[in-house]
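Yeah, one chain of the complex is gone here, protein chain that is, but the others are all in their spots.
So that you can tell them apart, the chains are marked A and B in the order they are listed, and the count of residues begins at 1 in each.
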Amino acid sequence: MLALERVSYRYPGAPRLALRDFTLTLNDGEVVGVVGASESGKSTLALVCSGLAPRSIGGSLTGRLLVDGDDMQGRPMHEMAAHIGICFQNPTSQLSQVAATVFEEVAFGPLNLGLDRLEVARRTTSALEKLGIGSLAERDPERLSGGQMQLVAVAGLLAMDPRHLVLDEPTAQLDPAGKRLVADSLASLARSGTALLIAEHDTDLLAGLCSRVVVLDTGAIAYEGLTPEVLADERLTEFGIEPPSDVALRREVESAGLHLDLPA
Amino acid sequence: MSDIRCAELRFEYPGGVRALDGVNMSIRAGERVAIVGQNGSGKTTLVRHFNGLLRPTSGTVTVGDADSSRTRVAQLAASVALAFQDPDKQIFAGSVESEVAFGARNLGRRGQDLSDAVEGALESVGLGGEKRTNPYDLGYSRRKLLTIASVLAMNTPIVVLDEPTTGQDLRGVRIIEAIVKQLGNDGRTVIAVSHDLRFVAENFERVVVMRQGKIVTDGPPEQVFAEESWPTLRSTNLEPPYAATVGARLGLGSTPTLASVVEALES
Partner (left out) sequence: MVTAAAAVVLGGVFWPLVIVLGAVLIPASIAGVLPTLLRYSILFSLPIAISALLVNLFFFPGGQTILFQIGPISATAEGLSFAIEILCRIAAFSGAITLFYLTTKPTELVLDLERRGVSPRLAFVANASVQTVPAMAERAQQIVAAQRARGLDTEGSVWRRFRGLVPIVGPVVLGSITEVEERSMALEARGFTRPGKRSLLWFPPDSPLQRIFRWLLVVGLGAIVAARAAGLI
């Protein structure tokens, strides 16, 4: 379980807080979505949850970050990595560039932990299987499609055996086929017990994946709740977020005074 | 006015990859065209022929009177301005203002004329108040709007946008939709390469679908997204926009846009 209690974060040298008084609990196996306009704090939230903020990028953090009840303050980054993985939106800049095959790429993390080779191989194979990309094991990671690269990135994180994954707009740079590939894999990953926190603009994607959604506005929670309610809420567009296609259509139809009756 | 004409256009990248395999098409001045297809279908390769960045391996591309293989890119840029997908592979200036002025200045505009062009472009993307800001102090989606502003300031009769809505939030998408509409009203040609079929259906009068270097469908959204065309779309790994699927489920005919669904329900 990952919990943020009244967390505020300021980037180094920044005048304003990027995240304000943020409280959230991510339970085991849950999938929670985060939406918000650009620069509303989605990426900052991801960096804070993963521990990179402040450990890697500096800045000041107040409040508490707890994993299964333990305060993570002061724990080094390589320890955080065993609890929470973070996936970014750019598929290529997450590759280590020193792996000739996907297998080596995914093994990179466990190797860093100094685990013995059998354990590394076990974790790598298991991660590849969980994401359904076992067939890519011998491929050159730089030659894959965007969607495949993202899955390799996630596999690389899973091999660290975290129980939580934070994803910062993982499908933003992918084509529709890539988006579907990643969405399906994330869904099956959630079913196997990993907790996911996904920040996205694509509300259609979140509608199919998340049980809860949090709406961010200038670094603080504007409102939150169960997915269907949050995404159908009229305030969504005020906060700069495009509603899912079905909600948008319904609204358009109803504003013309008509009624939309969709057969199941 | 400039038309773009492609005749038997074939293009092979060094290394033998055939990206375009006999493309025949023309775009009339003032049209709003969207080019769609999955990654690798040739859509980006095609639009890079419009300003001469790529020259045909065989076949011809003409922009107005100019043969693209015989004209310098810097000259074609006066007719066709192309905004690339990744803003971080273009932005170099220290201020929003100079970045936007770059293209227009290259085309020879100076003084008041130049600052008017820059002002106008910044207003249309909503960055009017950020003239002195360092582009890297803006977030990704606003940097993208910045590159589009830079292209708008060039005031060319033809504007090409490569994946303009990728990575944009709602506000960004609305701004781009307004720009496309305004360009159309001004009689300028707008060509967009996009994955976002909702954006395409709602804003363009013509959709060109590509697969493996060839055009497989070319027509208005009502035709390209109609149920009969779905097998073709799916063969290129594309799904029709949501509005079209609803129209099909309710037996309303071809309804590529939200407005068309409303219209169909009203009748």
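Note that in this section a contact is a pair of C-beta atoms (placed from the backbone, for glycine too) under 8 Å apart; a residue touches a chain by one contact, two chains touch by 3 or more.
Keep in mind it's a predicted model, so treat the numbers as computed, not measured.
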In the whole complex, of B:102, B:204, B:225 or B:242, the residue touching the missing chain would be B:102
Among the options B:2, B:90 or B:257, the absent chain makes contact with B:90
Full-complex touch with the removed chain, picking from A:120, A:136 or A:151, is A:120
Touch with the missing chain holds, among A:1, A:52 or A:137, for A:52
Hidden partner sits against chain A at residues 47, 50, 52, 55-57, 76-78, 80-82, 85-86, 88, 90, 93-98, 100, 104, 107-117, 120-121, 153, 156-157, 160
Where chain B meets the left-out chain, the residues are 48, 51, 53, 72-74, 77-78, 81-84, 86, 88-93, 102-103, 106-107, 136, 150-151, 154
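Going forward, only the chains that are shown with their structure count from here on.
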CA centroids of chain A and chain B: separation to the nearest Å works out as 30
In the complex, the residues of chain B that touch chain A are 38-39, 139-142, 166-173, 195, 197-198, 237-239, 241-243, 246, 249-250, 258-259, 261-262, 265-266
In the complex, the residues of chain A that touch chain B are 37-39, 89, 145-146, 169, 172-173, 175-178, 201, 204, 237, 240-242, 245-246, 248-249, 252-253, 256, 258, 260-263
